[in-house]
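My structure is below; once you've seen it, I'll send some questions.
Heads up, one of the protein chains got dropped from this complex, but the rest are sitting where they should.
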Amino acid sequence: MKHYAVCRLLQLLPILFAITFMSFAMMRVAGSDVVEQKIENRGNAVSQEVVDAAREELGLDKPFLTQYFTWLGKMLHGDMGTSYVSGKPVFQTFLTKLPGTLLLTATSILLTIVLSIPLGILAAVRQNRITDYIIRVFSFIGNSMPNFFVALLLMYFFSIRLGLFPVISTGTSMKSVFLPTLTLAIAMSAKYLRQVRATILDELSKEYVAGAKARGIKFSVTLFRSVLKASLVTIVTLLTLSIGSLLGGTAIVESIFMWDGVGKMAVDAISMRDYPIIQAYVMWMAIIYVVVNLITDLSYRYLDPRIRLGGMKQ
Amino acid sequence: MKKRIAGIVLALALSASTLAGCGGTGGTSQTSAETAAAETAAKTEGAGGEKTFVFGDTTFNAENDESTINPHEGYSGWACIRYGVGETLFQLDDDMNLQPWIGESYENVDDTTWKLKIKDGVTFSNGNPCDGEAVKACLEDLVKTHERAAGDLKIASIDVNGNELTIKTSEPNPVLFNYLAEPYGCIIDVSAGVTPEGMVIGTGPYVAKELVTDDHLLLEKNPNYWNGDVNVDKITVRTISDGDTLALALQSGEIDAAYGMAYKSYPLFTNDNYTFSSTATSRSFYCQFNFNSPVCSDGAVRKAMAMGIDKEGFVKTLLQGYGYVGKGAFPDTLSYGGQNVNTESYDPEGAKKVLEDAGWVDSDGDGIREKDGQKLSVRWLTYPSRQELPLLAQSAQATLKDIGIDIQINSTADHNTICKDQSQWDVYVGANVNAGLGDPANFFSTHCLDSSTKNRGSYHNDNLEKLAKELEDTFNKDERGKLAIEMQQQILDDHAFIFCSFLKMSMISRKGVTGITAHPCDFYELTADLDVN
Partner (left out) sequence: MTQEITVRAKKVKKDHVKARLIVLSILVGILLLAAIFARQICPYDPYAQDLSISMQPPGPGHIMGTDEFGRDMFSRVLIGGRTSILSTLALVLIISIFGTFIGVLCGTFGGFLDSLVMRIADFFLAFPGLVFAMAVAALFSGGIINAVIALALISWPKYSRVARSQTLANMENSYIKAARLSGDNSAQLIFRHILPNILGPVLVTAMLDIGTMMMELAGLSFLNLGAQPPVAEWGNMMSTGRSMLQIYPWIVMSPGIAIFITVSLFNLLGDTVRDYMDPKNSHSR
């Protein structure tokens, strides 16, 4: 197990390196100039000397490879440079954005679990009955609405029509986390409850369920003790993947609700061409990808003995 | 055992969700109603005891290089002066003339020497006197630390005698005191230093207490204010970068007044519950032609475009009437403004004739004119961060198509890189504050001359260069105005620029808020006049 984990990690590490290089190169190719953009935003003109001085201060006048290795070296010491826009350390900026995203990830995953697992089970148990159909229709609608549309609809009804929730999010307050959480949970639950339903149905069609019934074991007991446990692999995998994508910050939802998280940071940085922040964001996404992959692989092997044994043969 | 626990957990989850499904909505609405009631109560109480005020601003952020309120850093002086923390030596009135503020008077001794007198009895909010020595220390620090100040001011030396200062400049600088009215000229107590968050001590009606960049600034009444009484005890300035959120926040009462509202949201507030304070500014939306472009190097094309843009329709409909049609480089509110110059007005038929006379005809019937195999297709370079620009682009695209000009819009945050390569664009459309300090020279020297950094399309005119030289050495205000009119006319005659419109800046406040007034220079927002009832 440990050996396997180390192997996977070694496979994934070069990706991190490649990504830092690629993203660095891409930023330079994309090459719009933050110094001038900053000045232009103000609508006032300044002399060329001021522009050159600002550029030199940011190290933008050096050759590409020098810039890259300087950056890489510093990053390995935990210094990711300073934001072109705010002039603050990137790492610190990133850390201030992280709690927002962590909170939103936690609440939306929780709400998704609370919504999708019971509903998925219910739909499976009541297969092809009216409850099943209603649940499936809702899941279908949730699946076919882009999340920005859901967000706008929720905002329209809850904030404007009903005035229930504030529009300016104030950090950690439960009131302001509700709408973004609901937006994210609607889309995820819609997807998951289909999966949960399908997995449970798969299990229910297996012979041991009929066997248990024949032996007079209560259906609910079979359901909770055996069927659910067997379906757990699928559910856990799905959740890990979702946590991964949520941790990356959901650009659209965060920017619509002005949620001060990693996703909004990325969108803002992209529109401002704030390279150091974009770099940090790319790094973060790559790390998440690597870690999530590792966890999924390992949990597969842990939860499903078949894969575990199969893996050992390799 | 493990199995049993798992079962119980799942059962709990199941029942919890059922409960949530039944009672969720009712429960939440009740809680929020209660909280809302509690909030209202808190507000009323606040009004009875001490007066509080919340201001929403879209521009107070790091993106605008305004991360602190330290005037000696980037554009942070704008926050310092706007929110009433700092004050400058002289302030600009509604006609953009200098009026006394901390300074009482100034006098031009010779080309490079100025005498400045400071008012007696001005104090900083910490109680320190704001005298000649303090002003000298502040200006010296400004010139030393601020990136633009030294070049703008050209100060060589400062001598102090009580509250009288003698300032010598390294070369003639007719607009020294206009530049000192720029927000970076806020007089701060240098001896008190700057906090790590970037807060400073000024002479204004409010004192900064807490600052979180891109989030908020807390202000309190200055108990030592030298210039009258201050009504409001506590102010929160909230940075709300998104225009839609700003509108919603003003509607829900989370903020009391707003700066930077999107035009599209104006209809929500044009009723008795809100007050608008609007004024004309010199921020212009202009087209700048590329003189090396295959199509726009033709004067007839530039002239036709000047006649083919419906400035009136753009301002009336797309800006909801919150703007002014532009003629010259400066708005009509200034003595040297557009009322003194002549230029083409919207005239599609005339424009067609201009093009036809110049040999541009639609020979293949696709609605777009051609000449010598060259299609009359104009690449329109602009950027989206100012909400008016994409609207202008689309509006012009439609009206110019009617006279046979095809407009290819490229609206990108990357415009600065692209405009350096003249083969990539034909007309650049941007926004610029043309007379921010009440003086016309800056616009010409940055946009129209051979030496200008923003003469993007390589425009050149000998007469204009000559007039610019003359302007540099003219100290008389009326003479400067005359020169500015002559220079504007030259630019318009060459059709080097089209000035489409000027921004009408508005602040919106809820009923009960008084003393919020928009100023043409856009520097003063929260003053001692502010009051809430």
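What to note about this one:
We call the chains A and B, going by the order they appear; numbering starts again at 1 in every chain.
One rule holds for everything that comes next: contacts are C-beta pairs under 8 Å (C-beta built on N, C-alpha and C of every residue); 3 or more make two chains touch, one makes a residue touch a chain.
Quantities reported herein were computed from a predicted structural model and do not represent experimental measurements.
For the chain left out of this panel, the touching residue among B:V194, B:L218, B:A262 or B:I368 is B:A262. Only one residue from A:F140, A:F219 or A:Y302 touches the chain missing from this view: A:F140.
For chain A, the residues touching the chain absent from view are 11-12, 14-15, 18-19, 22-23, 26-27, 29-32, 127, 140-141, 143-149, 152-153, 155-156, 160, 194, 197-198, 201, 205, 248, 251-252, 255, 266-267, 270-271, 278, 281-282, 285-286, 289-290, 293. One chain is missing from the display, and on chain B it is touched by residues 243-244, 247, 262, 264-265, 267-268, 310, 313, 316-318, 384, 390-391, 393-395, 397-399, 409-412, 414.
Keep this in mind: only the chains that are shown with their structure count from here on.
Taking the mean of the C-alpha atoms as each chain's centre, chain A and chain B sit 37 Å apart.
Residue ranges on chain B touching chain A, taken from their complex, read 3, 6-7, 10-11, 13-14, 16-18, 20, 28-29, 32, 35-36, 62-65, 67, 75, 147-148, 151, 213-215, 238, 240-242, 245, 248-249, 251-252, 254, 283, 383, 385-386, 413-417, 430-433, 436, 442, 446-447, 452-454.
Residues 31-33, 36-38, 40-51, 53-54, 83, 85-88, 113-115, 117-119, 121, 159-160, 162-168, 175, 178, 224-225, 228-229, 255, 258, 260, 268, 271-273 of chain A touch chain B in their complex.
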